[in-house]
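What follows is one structure encoded as structure tokens, with my remarks underneath.
One protein chain omitted, others in place.
Let's look at subunit A:
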Amino acid sequence: MTDSMSDTLNNEIIVPTMAQMAAEGKQPDILFWVGCAGSFDERAQKITRDICKILQHVGISFAVLGTEESCTGDPAKRAGNEFLFQMQAMANIQVLDGYNIKKIVTGCPHCFNTIANEYPGLGGNYEVVHHSQLIQQLINEGNLKAEGGESFKGRRITFHDPCYLGRGNNVYEAPRAALEVLDADLVEMKRCKSNGLCCGAGGAQMFKEPEPGKKDINMERMNDVLEANAQVVASGCPFCMTMLSDGVKHTEKEQEIQVLDIAEITVRANGL
């Protein structure tokens, strides 16, 4: 705890890999499954580091797979390539079981959904939470507050429900709990929770051009954001992050509207 506290003060994060931990004969409490976006996408990398900061701040012993991690196979499965999905899944399960992993936190609702729901049928059984659920738990236990950092008091914040967190897995309250501690002005968009509108990236749309139509889905979602008159759009998915950020850019509202992950907001509010 004291070690990690001083690291936090130096604003430095120490992220052990499972390989390192195993070499030292240690087992972390939780594995942080970073995901492809969290590993490679510049914006999402920032969120990845913020999730590590939170874990370090509260003193949870964690590790990542590093270069041993591979795509969960979600976009392959949603695109109809079940072979590739199952190849990915089996390989990942071998790695996870090799390290005797029991508990996983993911930084992405797609990884969360796939590992939690689709891996058990292929022999991979883990307790999986999305990072917003972990943050909610830490707040409930009193281990995480919103003090010592940027104040969100009175700012208009809205939450965009990622499909695979909300409708896909009925997680609506956890991300909102992380926002409620901010003493901010929480507003809901016209389409929210189980009626939330997709950002347009799911089902492997992220990796292809959209079909011909009147407009792009993220621009349709931007209407809801503008209507809610929000200053901050919070989300919990790296793909939603890309789509919403693009939407803000296209509407030239970068000065007025910030798109932030739940983890980023938590880190800012706590000055981590």
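Definition applied: a contact is a pair of C-beta atoms (placed from the backbone, for glycine too) under 8 Å apart; a residue touches a chain by one contact, two chains touch by 3 or more; residues count from 1.
Here is the rule we go by: contacts and distances are computed from a predicted model.
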Report summary line: The chain not rendered here carries, per UniProt and among "(Fe-S)-binding protein", "ABC transporter permease", "STAS domain-containing protein" or "Na(+)/H(+) antiporter subunit C1", the name "(Fe-S)-binding protein"
Query raised in the report: Who touches the missing chain here, A:Glu24, A:Glu141 or A:Glu209?
Result: A:Glu209
Query raised in the report: Where the complex has a chain not shown, which of A:Ile54, A:Ala174, A:Cys198 or A:Val248 is the residue touching it?
Result: A:Cys198
Requested in this report: Determine which one of A:Pro28, A:Pro75 or A:Pro175 touches the chain that has been left out.
Outcome: A:Pro75
Report task. For subunit A, enumerate the residues touching the unshown chain of the complex. Result -> 13, 15, 17, 34, 36, 38-40, 45, 48-49, 64, 66-67, 69-71, 73, 75-84, 86-88, 90, 113, 117-118, 121-122, 163-164, 167-170, 194-198, 200-217, 219-220
